[in-house]
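A single protein chain has been removed from this complex, and every other one stays in its place.
Order as written gives the chain letters A and B; numbering starts at 1 within each chain.
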Amino acid sequence: MNKRFIGVFGTVLVLTGFGYLIWGGLGGSLVYFVTPTELLARGEAAYETPVRLAGNVVPGSVNWNARELDLRFHLSDGETDIEVWSKGAPPAMFQDTMGVVVEGRYNRAGIFESSSVMVRHSNEYKAPPEGHRPADTYEALIREE
Amino acid sequence: MSWKRAGIAMLVGIPLLMLLAWGMVRGDPRIIPSPLIDQPAPDFELPVMAPARTPDGEDVTGEVVRLSDHLGEVVVLNFYASWCVPCRIEHPALVRTAARYRDRGVQFYGVVYQDTPQAIRTYLRQMGAKGYPSLLDPGQRVAIDWGLAGVPETFIVGKDGRISKKIFSAVTEQELVTEIERLLAEPSPAAAPASTPEVSF
Partner (left out) sequence: MIRLIGYSATLFSLAAAVYGVIAAIWGVRSKRQDILASVRAAAYATFGLMLVANLAMVYALVTKDFSISYVAQVGSHATPFGIAVISLWSALEGSILFWGLVLAFCAAAVAWLHRDERSDMFAVTNGVMLVVGAFFYMLMVGPANPFGAVFPVPMDGPGPNPLLQNHWLMAVHPPLLYLGYVGMTVPFAFAIGALMSRQTDERWLWLTRRWTLMAWAFLTAGIVSGMWWSYEVLGWGGYWAWDPVENASLLPWLTATAFIHSAMVQERRGMLKTWNVTLIIATFLLTILGTFLTRSGILTSVHAFAGGDIGYYFLIFMGIMLLGSLALLAGRSEELRTTGSLDSPASRETVFLLNNMILAAFTFTVLLGTLFPLVAEAARGVRVTVGEPFFNRMTLPLAVTLLFLMGVGPALPWGRPSAKHYRKLILPASVAAISALVAVLLGAGLMATLGFAFAGFAITTNAAEFLLGAGARRRALGESPLVALSRLVKANPRRFGGYTAHLGILVMALGIVASSEFTLDHEVTLGPRETATVGAYTVRFDDIWGRQEPHRFVVAAELAVFMGDRRVATLEPRLNYYEMSDQPITTPAVRSRAHEDLYITLLAFERDGSSTTLRVMVEPLLVWIWIGGIIMFVGAGIAFTYRGPKDGKSKPRAPGVPVKGKVAQAGQAAGRVRAADKEEVPA
């Protein structure tokens, strides 16, 4: 009986400890996924918590300073838009209207400071719009062989 | 393993399966829930694409469609492109449904997304060149207003001018009919739209 008791007790102890670790671990590393509207609707809780913010890049809002590695743009879900500031290069072919997810936190100044900018890959392939084929866009780079 | 232990295992397994099943029913997580549902549809004014290039080399007929002109009617807006495979799949369903509701105050429009009029004309010819008008959206302004993530996406706007449903990927006739019937059954919003401002205090 004693041996059995120790066995059961030990198992419960190990499982509890493990469960506690997992629970704590989960709580600390959850990142919520929100749209700008949802973020602002959180009120006070919107500030300084890590979230993933999803939306589309507002046309004409992109401002990328390569020298300073400083990227600013507005992100919109069609209703609300939020200014995003990121230290680091934009993902390749980053452009207006593109769907992106940015990870970071919303600061008191009302700017979303992002640590990473990810492009939401669409399922369907998209044809580049007329006049936006890479070969036309980057004509200046093509060398005569 | 006895039946008792198997029972415990099933108590873990069945909720897991149910969770996964729920995950399937809930829809695609990559799609961000549109904040536009039940909101007034963003208005637009778009030129109607000509079925063939006009003698003066124009791609448009000169006609313009304004969404707000359709208040009191049900409007189905389908964003599509010639390069998209699901668009090909859903096209016949849209054409059939459009024909079915033509005389019942339901207006269908296609909105061309990131494509050239020329490619669209070839595509429509391939698909049977029947159906409803296509609108050109230069610069994808309307697509942005409507929060488009890709094509095809189909929006259904009720008589009150609010977006009642957004359908991602290929739409089926069943989905369209169910929603249109529901919207048609609703009472028209307070008679003529023009009178609405006068109702205010």
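The rule is simple: a residue touches a chain if its C-beta (ideal position, glycine included) is under 8 Å from a C-beta of that chain, and two chains touch if they have at least 3 such contacts.
Values in this document were obtained by computation on a predicted structure and should not be read as measured data.
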Only these shown chains touch the missing one, namely A, B
The missing chain sits against chain B at residues 1-3, 5-6, 9-10, 13-14, 16-17, 19-24, 26, 28-30, 83, 85, 88, 126-127
Where chain A meets the chain that is not shown, the residues are 18, 21-22, 25-26, 28-34, 52, 64, 66-67, 69, 88-90, 92-94, 98, 118-119, 121-123, 125-128, 133-135, 137-143
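Note that only the chains that are shown with their structure count from here on.
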So, in the complex, the side of chain B touching chain A is made of residues 30, 32-36, 39, 42, 81, 83-86, 114-116, 139-140, 143-147, 149-151, 169
Chain A contacts chain B in the complex at 35, 37, 54-56, 59, 77-80, 97, 99, 120, 122-130
